[in-house]
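First, the structure itself, so that you have it in front of you.
A protein chain is absent from this complex, but the other protein chains hold their places.
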Amino acid sequence: MSALMQVLPYLIAAYVFLTGCYGLATSRNLIHAVGCLSVCQVSTYILLLAVGYRSGGTAPVFSDIKPGTRPLVDPVVQALTLTDIVVGATVTALLLALVLQIVKRHGTLDPDELRELRG
Amino acid sequence: MHHLLPLLVAVPLLGAALLAAAGRRLPRPAAELTGLLVCAATAALALVLLLNSSPPVVEWAGGWVPVGGESVGIEVIGDGPSLGMATLVSLLTLSALAYSWRYFDEPPRGHAGSFPALMLVFQGAMCGFALAGDLFNAFVFFELMSVVAYALTGFRIDEAKAVQGALTFGVVNSLGAYAMLTGIGLLYARTGELSMSKIGRGLDTAAGHGGPDALVLAAFVLVLTGLLVKAATVPFHFWLPDAHAVAPTPVCMLLSGVMVELGVYGVWRVYGTVFAGPGGIPAADLTRALVTLGVLTAVTGAVMCWYQRHIKRLLAFSTIAHTGLFLVAVGVLTPEGDDGAALYILGHAGVKAALFACAGALLDRFGSVDEHELHGRARELRATGVLFAVGGLALAGLPPFGTGLGKAVSEEAVGGPLTVVYVLASAVTAGAVLRVAARVFLGLGPPPEDTDAYETSGSAERPETSGLLRRVPDTMTTVPAVLLAAALAMGTVPGFGDLVARSVNEAGSGGARASAAWTLHGVLLGLVSAALAVALATAAVTRSHRPSAPAWMTPLRRLQSGHVGDYVAWLLLGSTLLAALALPGVLGG
Amino acid sequence: MSDALILVALLLVAATATAAVAQRDPARQALVLSVLGVFLAVLFTVLQAPDVGLSQLAVGAALTPLLIMLSVRKIRRRRRDRDGAR
Amino acid sequence: MSRRLRLWLLAVGGAGLAAVLAAACLELPGFGGRSHPYGTRAVRASLARHTANTIASVNFDQRAYDTLGEMSILFAAVLGCVVLLRQARDEHRERPRPAQVARPVRRYALLVVPAALVCGLYIVAHGQLSPGGGFQGGVVAATALHLLYLGADYRALERVRPLGAFEATDALSVCAYLVLGLAGVLAGTAFLANTLLPYGTFNTLSSGGFVPLLNAAVGMEVASAVVVLLANFLDQAVEIVEEEAG
């Protein structure tokens, strides 16, 4: 159990990344593809937070505990993940805006049917 | 002085925010003037800082100067290459803004300031990326630069191609960025640091005498995947022609002139600071990986470039070919190679931006960027034609252009059979440009017949101005002329090459010095490329019928399918390839 | 014990991510993504990152599904208009 | 490229990357390890500057430069969405018809909107003390406003949403953040240096130097940015219609 727990969170992050990529590559609907891209990004959250976790630790937020009384997890990765989440939301919004325009101009959501930009 | 470094990011962002805030009230000329002024101020600041960058300076954002070698702040690097890139970015943005003066027909209603504001954010983001000495900070600015670039690429929402190209660009680049972030996470897990130099030291300490392990390899592959996607290296390159062919011309100037090159710069910076130590990736493996991918990129880019008829797309493929050449020069890991790449990037930025500017003039005058359709129609645009042809020759590396100097120094650095790649790639891409010049501006040769090949034509494009222009405005010819003059100056001003070489080597090669000046060898090779380019163009134009692309080209062209899913699959395959190329050193270590 | 909790949260997230990719209909995918957002928030709490959990809740549970659903609605409305015009 | 070929490519690339990632995971320090040098330093620095929430301290003090980039991404994305979702040449606006919503839902929406706004404000204001901060609170406040659309109708939302003002607020908050940063340069310290204001008493609302100010700037930026973003999508979904069919 514990030997597995040593690597499982990282492996799950890798698995989620690859799953997202699979969905992205085989998607038949551009909105679905944007959703898959956000799944890919979820893997980076998991990886970063797993890296910063410490067994028995607690969040370094001292509004309700005294400093120095309990072991702490890494605050830096949490700050990084926060930035990452903002990035994810904005990229999703921007790509969805582009998808809406694609539907207007091409009349389809299926990437297989987009027949411009070849060769 | 070093406190001013972050201002290279802050000033354009402030300008953009003010433009966006006042955007509803501001008349259009005022908005564009503000954009130009802010951009020019940043460029001036970058120049001043560049002149004071020897010895290199470091700034800690937030004033978190290290205590006992440890800091919690973000490192901002002000050395020759970083400030040089920032200056290049600023000057090129300035020329793009000048080019787009009164250019777009219809700014979004009530948002006159949005185009200059986006351009300023783009400038700030690229400066921030160039100055980043902290890996996560580099990721943030990488992402900022990408986000703005997606929006700018899709700016012309009425165009079917534009929105498709922007989406492809967005998906592939975002995925690359996430791969890079995963790599950063792995490095943080190993070393517990984010500053590039500290990660490098941390890797060396962690490795001890054992050399790199699988984690270092994975981190290397993932971080480089992100950067190489930006640098449009084969097989991560597919998004580039799709995006560059459809973006508004001033944006193309920036994308092709400097954003793609920032990917190469990122590779140089990250390898040199993070992975160059004994705990990183051995030099031989990096050379193998970069030279292989670089040659592949140069060849693919050149071949695809030759068989394009959409002029902007042709130029985009030529950017790919040249990026491959830069990567090869960086990949040989010698001070001379770095110098060559730096000079080549500088010269190429001026030339390529000028060529795009000329293509934009064609688009706005005739509503087409198709080589076949425009055959002989642009005779009246003498100035643009001359500039386009001169740009083509400069692209071939004709002495004394800056591109020629960069190419000559790079060729000297890589030596041996790789020189052939340099000569051929630059000759073929330049030949394609000259062929277009001859057909479009002079009407030479018989009009090519249309084939129903698998290709993107450039006809029936909507001009970017309100209606077709009756004559090309002066800004649209002055800007490319100035850019070409700058490229010429880089090769002719005595001592410029040495100056660049000195500042690059001071930052990167640990004191090793190389000089970068014209040699007989280099001049001859430059002349050979230019002659070859002219010969190729002449042969293409004078052939009585247009030879359709040979059969072996068809699969290569089919790969460029415009399909997001294909590009994602290629991205995964590319990172696997990168891992395989770098694997021997890890196994041996 | 806290290992078991982390394990449960991780497995839920992995399963939901797989489901989100497997749902090919965007509206249904948005539903799964919103559930994924909530599971992730719980995972982040378990990993002692309440700040991140909060923003994941705000973004994942409400904002992203709203954006996706608005896009879906736009496309459906467009299709309906087209069919009506025909 | 055919679907089959793409799947093959994907399989090869995916397998290779999976192998690399798995090998890397096995080399990673075990999950839950104790060595976090940067994290330990960050906690120390945060306590030295009287900021109770270390994550806020990292975001708005130690790595405030990253947050500048982050908020510029949001700013740029909003600007981009405004540009991309503008009314194209061949489109016009149609007034949406008023919607009828069951009374309990309407009542719930009207009750929760103020509660959510207060909650968002609370999360922003306590950002440097307890979990939360400008980003989280801003999104909550902005999303809550859209309950008016969900519970009532689009016109009700439009009445409380002067879009121009929100766009200006979005941009001006970015300005405010930058000006706070530039104050450090003018004072001769460094960009975004948190040395000008007193650090206050630990665990109170005014502690942490300029952390609460930056936090508030981000909160305003995010709230107005999300409102503008959603407004553009709502316009597309509800109002903007293409002119000719086919």
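Read from first to last, the chains carry the letters A, B, C and D; within each, the first residue is number 1.
Definition applied: a contact is a pair of C-beta atoms (placed from the backbone, for glycine too) under 8 Å apart; a residue touches a chain by one contact, two chains touch by 3 or more.
Heads up, the rule we're going with is that contacts and distances are computed from a predicted model.
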{"item": "Choices \"Heterodisulfide reductase\", \"Heme exporter protein B\", \"Membrane protein\" or \"Amino acid/amide ABC transporter ATP-binding protein 1, HAAT family\" - which one is the UniProt name of the chain not shown", "value": "\"Membrane protein\""}
{"item": "Shown chains touched by the chain that is not drawn here", "value": "A, C, D"}
{"item": "Chain not shown: contacting residue from D:V140, D:L214, D:V227 or D:I240", "value": "D:V140"}
{"item": "Option from D:A99, D:V160, D:L186 or D:L205 whose C-beta touches the chain left out", "value": "D:A99"}
{"item": "Those residues of subunit A which, in the complete complex, touch the missing chain", "value": "58-59, 61, 63-65"}
{"item": "Footprint left on subunit D by the chain that the document does not show", "value": "96-102, 104-105, 108-109, 112, 115-116, 119, 123, 130-132, 136, 140, 143-144, 146-147, 149-151, 153-155, 237-238"}
{"item": "Residues from subunit C at the interface with the omitted partner, ascending", "value": "1-2, 4-5, 8-9, 12, 15-16, 19, 22-23, 27-28, 30-32, 34-35, 38-39, 41-42, 45-46, 48, 50, 53-54, 57-58, 61-62, 65-66, 69-70, 72-73, 76"}
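What we mean here is this: only the chains that are shown with their structure count from here on.
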{"item": "Between A-B and B-D, the pair with more C-beta contacts", "value": "B-D"}
{"item": "Subunit A and subunit B: spacing of chain centres that average the CA atoms, whole Å", "value": "28"}
{"item": "Distance between chain centroids, defined by C-alpha means - subunit A, subunit C (Å)", "value": "11"}
{"item": "Shared interface positions of subunit A, touching two or more other chains", "value": "5, 8-9, 17, 21-22, 25-27, 34, 50-53, 55-56, 59, 61, 73, 76-78, 80, 82-83, 86-87, 90-91, 93-94, 96, 98-101, 104, 112"}
{"item": "Contacts with 2+ other chains: residues of subunit C", "value": "50-51, 55, 59, 63, 67, 71, 74, 78"}
{"item": "Pairs of chains satisfying the touch condition", "value": "A-B, A-C, A-D, B-D, C-D"}
{"item": "Contact footprint of subunit B on subunit A as seen in their complex", "value": "13, 17, 21, 24-27, 30, 33-34, 37, 40-41, 43-44, 47-48, 51, 76-77, 80, 83-84, 87, 90-91, 94-95, 98-99, 101-102, 105-106, 111-112, 114-119"}
{"item": "Of subunit B, residues touching subunit A in the complex", "value": "136, 140, 143, 147, 150-151, 154, 157-161, 163-168, 170-171, 174-175, 178, 181-182, 185-186, 188-189, 194, 241-242, 245-246, 307, 453-456, 557-558, 560-566, 568-569, 571-572"}
{"item": "Touching residues (chain side subunit D, partner subunit B) in the complex", "value": "1, 6, 9-10, 12-17, 20-21, 23-24, 26-29, 35-39, 41-42, 45, 58, 61-66, 68-70, 72-73, 75-77, 79-84, 86-90, 164, 167-168, 170-172, 174-175, 178-179, 181-182, 184-185, 188-195"}
